[in-house]
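Just passing along the structure, written as C-alpha cells.
What you see is the complex with one protein chain gone and the rest in place.
As written, the chain order gives the labels A and B, with residue 1 at the start of each chain.
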Amino acid sequence: MKTNPGRFFEDFALGETIRHATPRTVTAADAALYTALYGSRFAVQSSDAFAQDLGYPRSPLDDLLVFHVVFGKTVPDISLNAVANLGYADGRFLKPVYPGETLSAVSEVIGLKESSNRQTGVVYVRSTGYDAGGEPVLRYCRWVLVRKRDPEAPAPGDHVPDLLKIVPPADLGAACPPIGAYDRDLAGSPHLWGDYAVGERIDHVDGMTVEEAEHQIATRLYQNTAKVHFDAHAAASTRFGRRLVYGGHVISLAHALSFNGLANAFHIAAINAGRHVAPLFAGDTVYAWSEVLDRAEIPGRGDVGALRLRTVATKNQPGAGFPDRTADGYDPAVILDLDYWALMVR
Amino acid sequence: MKTNPGRFFEDFALGETIRHATPRTVTAADAALYTALYGSRFAVQSSDAFAQDLGYPRSPLDDLLVFHVVFGKTVPDISLNAVANLGYADGRFLKPVYPGETLSAVSEVIGLKESSNRQTGVVYVRSTGYDAGGEPVLRYCRWVLVRKRDPEAPAPGDHVPDLLKIVPPADLGAACPPIGAYDRDLAGSPHLWGDYAVGERIDHVDGMTVEEAEHQIATRLYQNTAKVHFDAHAAASTRFGRRLVYGGHVISLAHALSFNGLANAFHIAAINAGRHVAPLFAGDTVYAWSEVLDRAEIPGRGDVGALRLRTVATKNQPGAGFPDRTADGYDPAVILDLDYWALMVR
Partner (left out) sequence: MKTNPGRFFEDFALGETIRHATPRTVTAADAALYTALYGSRFAVQSSDAFAQDLGYPRSPLDDLLVFHVVFGKTVPDISLNAVANLGYADGRFLKPVYPGETLSAVSEVIGLKESSNRQTGVVYVRSTGYDAGGEPVLRYCRWVLVRKRDPEAPAPGDHVPDLLKIVPPADLGAACPPIGAYDRDLAGSPHLWGDYAVGERIDHVDGMTVEEAEHQIATRLYQNTAKVHFDAHAAASTRFGRRLVYGGHVISLAHALSFNGLANAFHIAAINAGRHVAPLFAGDTVYAWSEVLDRAEIPGRGDVGALRLRTVATKNQPGAGFPDRTADGYDPAVILDLDYWALMVR
C-alpha cells in the first residue's frame, strides 16, 4: 500500500517518537499571506523597522503561523483518523522564528486511553517544532479522539498524562528579546500591561465572515491535509453535510480581532488550554471577546509583563453580550475557548 | 475603553496631525499577492530584469499597492465612522517603493464642514506615506462624510480647503528614474506616448468577476479594517444587505484591466480626482474603459511623457458602449470615475 491510511488508535505506542514529513521553509511570503488571511495588525510582526526598535533583528513570524505550520505536519501521522481534536495544553513559544527558517516537527506519544465503547481512544502527544539548527521553537501537548481500525484490538496502552494547567510566568520570556523603544502610536493603543485589570472583559467589536476559499488557502498553506477541510463531495454525506473550518483558523481570526482592545499584546508566549467548542463553517461570521484571567511579572524582566487571557470566539453573534460557558455547557454561539499568556510592554 | 471607537466628526480639529498605527514592511510577497488578486501585467512591476533595463534598481511595487497600504493605515483614525468616502484629489507618487521598504502614514486635517442636518460632517485630510528613512513616498487628499456622535455638539471647524484640480506636469517625474532601454514586445504593446490622441477612448474589453474571498484577502492585506467589507452578519441588516467591496479594489481591478490598451502606461504619477460612483458587491463583474483627457510633456524629460487619463469602471456591463455621466448623474452601470496622470515612454 503506497498511500498513507493514517494511524488508528491501536497503531500508537506509549513513548513512541514520530518524525513528521515535509519540512518547510517559512518566508516573508507566509507572513504576507497570514496578514491577507486574517488582517492581523500587530506592529512587531508587521514592520521590520518597528521590530528592530524593540530589539528583534527583524519582524518575527506571527506565533500562530508557526503553530499552524508545526501542527500541520503532525496531522498525517496523528489525526488523520481523528474523530475530534479534544484540547491543547502546555504550549510554549520557545524562540522567535524569522523568515527564511526551515521548520520540522516531531511528536512523542505521552498518553493513550481507550474509550469505554472500544471504538475509539484518546491519543495524547507532545509535539515539538524545530528550526534548521535543531533548536526547539515551539512545544505543545494536544489530545485527540482517534478511531480504532478493529474494535477488538487490544488497547496499545492505558495512561492519562498529568498535563500542566498553567505555564509558569518564569518560562514566558524565552522568545522575547529585551525590549527597547516602543511607540504606542505606531502600535495602535496607549494601553500597556499596567492598564489591564484582572477580571476585565473586552469585546473586540469587529466581525469577520469566513469564505471556503479563505480557510482552504490557509489550511493548505500550513500543509494540513485533514480531508474534512477540503472535500465537499465527501462532506455532503457526513452529519454536518459540509466542509469544516480548521480550528486553528478560528484561533488566528480571534487573535487578529483581539487587536482591537489588546493591540500591545505583541507576543503569545504560551497556550495554557484550548478547546474547539463547536465547529465553524464557511459563511459564518466570527467575533471575539477576551477576559483578563491574570497579570504576572516575569522574573528578571522589567521590560515586559504577562497577561493571562481567555479569548472566546463566537459565530454569528457579536461579543458584546460576552457569550460564555453556561450551567450545562456553552452558549450555542461559542466556538472557541482559548486560555493563553500574552506579553505586553510595562 | 480599550477598543477603538473611531473618531466622530466632532473629534477632529483643523490642522491636527494624526500618526497612524501599524507600520508595514512591504515585500515581494505583497507584489505577488497583488498580481494574484488583480492579474496586473505591467512589465516594470512584474520583472526585475525589465525594470533594470529601464533604469530602476529592481521592480518597484505597483503604485496602487503603495496607495492601498498607506490608505489602510488611515482608516481606523479617519473613516471608521464614515458614511461615505467622497473623493480624492492631489495624489502624488513621490518616490518608487521597493520590496523590503517599511511604510507608515500620517494625516493632517485640512478641512471640516458640518452638514446642514448636523448629523454628519465632511472631514478633509491630506495623508502622507513615508518610507523607513522618513521620506514621503505618496501624498494625497481625500474627504469623507463622517457621523457625529452627538448632533448637538458644536462643529469642530468650518473650512473647505481649496484643492488642486490637476497635478501640474512639472511635478509628475518625481518617482520615475531616467528611462533607458524599453522593449515593447516584452511590455506588450507597440503604442507609445505619441500614439495616443486627446479625446481618444479605449474599451479595455476584458471583465473580471469579484469573489468575497478575493476582496477580503486584498483588503486585509492592506490592513484596512473598515467593517463594511468583512462582516456579513452585520451587513445583513444594512440597506445593501451585504458586504461592500473596498473602493480601492475597484481602482486596482480597473487599472489591471486597462493594460489591454494602455500596456505602456507603466507608472501612475498622480491622481487628480477620483469618485466611487456606486458600490460593488461580490458576484459582480468589473469592466473598464478609458479616455485620454490630456497629453503633456514633462519639463526636462525627453524620455517619458504624461497622459492624463480618465478610467471609468462599470459593473455587469462591458465598456464597449462607454457608459458614462448622464444629464442627471451617471449611467447606473458606472462604479468608478478616476482621473489620473500615467507616464509612458516617448
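The rule is short, and it goes like this: a residue touches a chain if its C-beta (ideal position, glycine included) is under 8 Å from a C-beta of that chain, and two chains touch if they have at least 3 such contacts.
Just so we're clear, the structure is a prediction, and the values are computed from it rather than from any experiment.
Remark: the omitted chain is touched by one listed residue; of B:110, B:262, B:277 or B:343 this is B:262.
The residue from A:39, A:60 or A:76 that touches the chain not shown here is A:76.
Contact with the undisplayed chain is limited, among B:18, B:37, B:167 or B:250, to B:37. Not every partner is drawn; the one left out touches subunit B at residues 27-29, 31-33, 35-39, 41-43, 46-50, 59, 185-189, 191, 195-196, 200, 202-209, 211-214, 217, 260-263, 283, 285, 316, 318.
Not every partner is drawn; the one left out touches subunit A at residues 2-4, 19, 21-25, 27-30, 32-33, 76, 100, 102, 104, 132, 211-214, 216-221, 223, 225, 227, 230-234, 243.
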